[in-house]
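With one protein chain withheld, the remaining protein chains of the complex are depicted in position.
Per-chain numbering from 1; labels A and B assigned in written order.
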Amino acid sequence: MNDSLLVLSIASAVVASTPILFAALGEIIANRSGVMNLGVEGMMLVGAVVGFWAGNETGSLTLALLAGGFGGAGLALIHALLAVTLRVDQTVSGLSLVIVGGGFSSFIGTSGEPSLLSAPNAVDVVPFFPEALRDLPAVGPILFGHDVVVYLGVVAVIAATWILNRTPSGLSLRAVGEDPAAADAAGIPVVRMRYLATAIGGIGAGIGGAYLTIAIVGTWQNGLTAGIGWIAVALVILAGWRPWLALIGALAFGGLNGLGFTLQLAQVDVPSDFLKMMPFIAAYLVVIAVSGNPARARRLAAPAALAQPYAREAR
Amino acid sequence: MTSLIRVEPRGHAGSWVRFGVPALALLFALALGGGILAIAGNNPFEAYRTMFDASLNGWSAMSRTLALATPLILTGLAAAVAFQMRVYNIGGEGQLYLGAIAASWVGLYLPETTPMVLMLGAMLIAGALAGAFWALLAAIPKAYFNADEIITTLMLNFVALSLMNYLIFGSQSFWRDPRRPVPGGKRLPENAILPSLSGRLHFGIIIAVVAAVVLWWILRRTSWGFQIRTIGDSPRAASYAGMSVKLKTLGVLAVSGALAAIAGVSEVSGVSKGLEPRAIATEIGFTGIIIAVVARSNPLGVVPVAVFLAAIATAGSRLQSIGIAVEVVFLLQGLIFLTVTAGEFFVSNRVRFERTAEAEQPGDSSPTTELPAGAT
Partner (left out) sequence: MTTEPIHLEVRSITKSFYGVAAIDSVDFDLRGGEIHGLLGENGAGKSTLCSVLSGLYRPDSGSVSIDGHELQFRSPQDAASAGIGMVYQHFRLVDSFTVAQNIVLGLRKGQRPKSIRQVETMVSDLADEYGLHVDPTAPIWQLSVGEQQRVEILKQLFRGAKILILDEPTAVLAPQETDRLFEAVETMVAKEHAVVLVSHKMAETMANTDRITVLQRGRNAGSVRTGDTGPADVARMMFGDAKAAERTTIAGPDEVGDPVLTLSNVSVLADKGMTAVDDVSLTVRRGEVVGIAGVAGNGQRELQEAIAGLRPTTSGTIDINGTDCTSTGPKGTMRAGLAYVPEDRLGVGLAPGLPLEHNIALKNHDRAPHSRKGILSTSSIEETTNRLVEDFDVRGNRKGMRVSLMSGGNLQKAILARELTEAHDVLLAAAPTRGLDMAAAAAVRTHIINERADDRGVLVFSEDLDEVIHMSDVVLVMFKGRIVGRFVRDEIDVDRIGLLMTGSQDEEAPADASEASIVLADRVDNERPAAETPPSTIAGAAS
């Protein structure tokens, strides 16, 4: 039963959802502070290459993830400098990040002798729970068959929800994203808050990228994220900037690839390319639906000051 | 806020500021790139020298650069025209694919005996219409529900990408060549291929440059352009003057989508000569957005900026011969985008180092900061 197609595809969806989840959570934190960072794809790539390199050097999953997080944060801080301090258009800065991240990661990945392209994966990713639990029928592989990072993702969702909604820091963070002038007047350091949130966004994307290379793909390839960063951006909108909804959405999107395979075997002919469109069509429709209805907008819309630079003298 | 630094908006930036700052930013990016090259163990001067020779020195180098610049000019114009109205078309990428799909369909569908002018004309029109249609999918919700076009245009890119992939990799579609072992598009007939000017450089560059001039003229010298610029500056003033913001939103995004799509037409017809997703999906649309920003949304500025970026990209393959990874060119492009867009801050603001700390402005100079009328 544990080898049944359904169980295996759900289990693989859980793993595939993890990089999306980390990237999306980071982006939620950044967005909640009012910083739109479209550079998720770029930050994931940098996190991926740095993480893979660190993994190769040390063989340690922890160090690889940490390095990936640092890589993503480094790129994110460039975005913060541009978008927060220099008030460059956040859309433009974010897109630049995608290009820089792509270029930098490919450059690092192909330079050096021998290059990372030919490097094998030196990190051993092991399941977190004991075999007894993993062998349980159905729930074993689905719930207990994964490495520690998958569970950390869930922990991160809980932590993000709690911090955003239940702590003074979360309140301050949201205030900065809703109304930076009001937050400033209340003594909250708007700039510092936005830098911090943007960096957290980068850490999320970087960890996601590192996990992707090490635990899922297993090798480094140029541009290996193949649009996962963009799925995370779409997911943030679909989840209405709520961490736990992002968790559900990440699971759904993580399963899309596997779903195509499953459907094929079940003689249902839905081309996988159409499945890949789903997150984007859904985000597109949600944006329109929310815009058409102010009541829905209040519940589901973006932080009020999202993508708006703040300068004290502007008000 | 950092103390000792004082930032104040520059009223009227002189031309030495408007051109000097981006030039400095460019030099800074090149220095940064040089530093990275040096750290990676290469000689940056040799690298830049090689790049210059490969992309700008001499006609054959230049023609390769211009060939690469062609689609960038068009997607740059697409973004620029929308920016003029302060509308964000982040969907150039997807509109480009749609243009490529539609144009290759026309090229494969019409009889091979169709005169070349008619054939190419039909492909351009079909491509432009398809791109405009794709842009309107975002423009209509924008105009009627005020749906954020940044997100909608962005999302539609990936829908278009999957669609294009499906046509070649996911199905036995009309576009796909069944005889090729590796999935690929059918080759376009000779009369559907933009004539070559020199080597890889094809007629598309002329279309692109003409488009830039025409667009500049339309924006500057027609009442449509006048209205676009008014709305871009102040939608409320535009409504006050009786302009229809809705219709202009539809119009400007349709034009923008059409321009991006023409880049797609130019790529299938002039470069890949068939619908080849791998050759077409190279972030030309995204790059166009940044080109437009660097060119400050001026259509005439888009051309040199696009050519410069193309020059860097062209140089990539030659760098390999001196042992530097091709990918460094993307890194350089990205660094230039970052430094030049950051430089815009110093164009519009004056930064001074003094003793006083805060960024300030008199509180009562502008009537717009007065009491919120209608705050009931």
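Going forward, contacts are C-beta pairs under 8 Å (C-beta built on N, C-alpha and C of every residue); 3 or more make two chains touch, one makes a residue touch a chain.
Because the structure is a prediction, the values reported are computed rather than measured.
Contact with the chain that does not appear here is found for just one residue of B:F19, B:F52, B:Y109 or B:Y240, B:Y240. Of A:L8, A:A119 or A:L171, it is A:L171 that touches the chain left out of the display. The hidden chain makes contact, of the residues A:L75, A:I188 or A:I228, with A:I188. Although one chain is not drawn, its touching partners on chain B can still be listed: residues 8, 11-12, 220-227, 229-230, 233-234, 236-242, 356-358, 360-368, 370-376. What chain A contributes to its contact with the hidden chain is residues 168, 171-172, 174-175, 178-179, 181-188, 298, 304, 312, 315.
Simple rule for what comes next: only the chains that are shown with their structure count from here on.
Centroids of chain A and chain B (each the mean of its C-alpha atoms) stand 27 Å apart. By the touch criterion stated above, chain B contacts chain A in their complex at residues 1, 7, 36, 40, 88, 90, 141, 145-148, 150-152, 154-159, 161-163, 165-166, 169-171, 283, 286-287, 289-290, 293, 324-335, 337-338, 341-342, 344-345, 358-361, 369.
Within the complex formed with chain B, the chain A residues making contact are 38, 78, 81-82, 86-89, 91-93, 95-104, 106-107, 109-112, 191, 222, 227, 230, 233-234, 237, 271-274, 276-277, 279-281, 283-284, 287-288, 290-292, 302, 307, 311-313, 315.
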